[in-house]
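What follows is chain A.
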Amino acid sequence: MGTLSPDSPWTIWVIFSPLAGAVFTFLWPRRARLAVPLVALGTVGSVACLVWQVAELGVQSHALGGWAAPLGINLYADGLSAMMLLTTALVGAAVTFYATEYFRRASETARYFWPLWLCLWTALNALFLSWDIFNLYVAFELLGLAAIALVALAGSADALTGAMRYLLVSLLGSLTYLLGVALFYSTYGTLDIGLLGDLTAPSAASWAATGLMVAGLLLKTALFPLHFWLPPAHAAAPTPVSAILSALVVKASFYLLLRLWLEVFPVTAAGLGHLLGLLGALAIVWGSLQALRQTRLKLLVAYSTVAQLGYLFLAFPLALSPVAATAWSASVFFILSHALAKAAMFLAAGNILRFAGHDRIAELGRAPYGVSLSWAAFGVAGISIIGLPPSVGFAAKWLQLEAALAGGQWWWTLPIVGGGLLATAYVFKIISCVFSQNGRTSGTNGISWRMEWTAFGLSLAALGIGFAAPQLLALLNSGTPLALHEVGSAP
Partner candidate 1 sequence: MDGAVNAAAWAFDALLVLTLLWLAWRVLMGPDLFKSIVFFIAFGLVMALAWVRLRAPDVALAEAAIGAGLTGALFLAALSRLAAGERIANAKRPVENSDTGKSTRPHRGVRMVFIAMSALFFGGLAAALLSLPAEAPGLTIQVAENLSTSGVSNPVTAVLLNFRGYDTLLEMGVLFLAVVAAWSLTPAPKEPVSPPGIVLASFVRVLSPMLLLAAGYLLWAGTHAPGGAFQAGSVLAAAAVLLLLSGKDMKANWPEWPLRVVLGLGLGVFIAIGLVMMLIGHRFLEYPLDYAGDLILLIEVAATLSIGVTLAALFLGGRPQRDERK
Partner candidate 2 sequence: MMLSQMITIVLLLAGAAFFLAGTLGLLRFPDVYTRLHALTKADNVGLGLVAAGLAIQAETWAAMGKMALIWLLVLLASATGAHLVARGALRRGIPPWTAR
């Protein structure tokens, strides 16, 4: 068959251990309590091995079914996918640990949470590894459906309407993406990203395909004007689900856009890049202002996701300068930092919601003393969201500022720094509740230590991993996904 670098088995285990877990937990729901930790360990272990292989030996690939690129489907793990898999494994393991506790009482929904969540995890891993645009469409659809089913698991009226709106947006996004795939296939005759990358040349068809795919992916990534569906869905979902959605699912479609932008799209027009940058800047300002206006905690955190997503899109205009490598690695760092910090924030908010019985910010005052660890987690996660040192968020912000200034586009520093200030405003709007006198809480049902320590552990990870930045950059570099020659050192 094809002559490819040695087929690493880990790429397969990474995808199929959660899928096998999903089928198992669906068939024997009562034994899920035993199976889920095993499956989670298996997945995280295989991701760790794969990431170690990518870091040590460079790109890992696997020709599925034994057929080489144009005919068969390829799995391809380079630095970028390794980073995304690492983020998914970290947040996924933490949320799994949290969910075993969160659903202890509600065994009815728990029976269906596990298969759905493990399917979602499979879809994420499959999306990050797949090297074939149609296969990405199927993984994308699997991801969307699993996420929507999880949102609807909450059962409340706004959860269901949020899920419905999310479903309509998700289907529309996938269909436009599919049209893009159709156009690309009929012009270049292959579905493999690598081969497409060499063949694509600017022509009417590839422009239309690029436009369609970008539109579909922007819809799914909830960039500023198309963000209407995200806050109700993320806020109304059960706590572990909102953490997964904000931290991972929204990033998957951005990863797809980034991958296609780097490898496939013919010539990335400066205009489109600047448009995305502008929308990103607007997202930061609009998301933060909306977050400030919210009266409910989980909606505030959801709008903060809309704002933080804006940072990711600032990389597109910045990459049009000679310092493209720094800009891209900055947005990958933002993905890691936002995933960890936002998951911690949502889990902490969930704990506070379950302890206080409501999440109206005005009356959260006296809440803290039953769940002080969750408040600490919220605060520490806030540090990473704002981008204060030594968090990963700071490393990302530093690289992005450097890319802006070294690339000669100094005006992009305004949304970056401004976003930090606005983030401070809405994070401390919540933190000041800890110190305020007023506020009424029922404070009835206790929160198990596991739920609090998961949130705190994630926020500490967001803070501590900042010190591992050089190693992460080295990992990101393997296989030069982002056309990185050398990153970060000043010109």
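Candidate entries met the following condition: all candidates are chains of the complex that A comes from, given by their letters.
As a convention for this text, a residue touches a chain if its C-beta (ideal position, glycine included) is under 8 Å from a C-beta of that chain, and two chains touch if they have at least 3 such contacts; residues count from 1.
None of the values given here were measured: they were computed from a predicted structure.
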The sole candidate from 1 or 2 in contact with chain A in this complex is number 1
Within the complex, candidate 1 is touched by chain A residues 1, 7, 9, 12, 16, 19-20, 22-23, 26-27, 62-67, 70-73, 109, 112-113, 115-116, 119, 122-123, 126, 134-135, 138-139, 141-142, 145-146, 148-149, 152-153, 179, 183, 185-190, 203-205, 207-209, 211
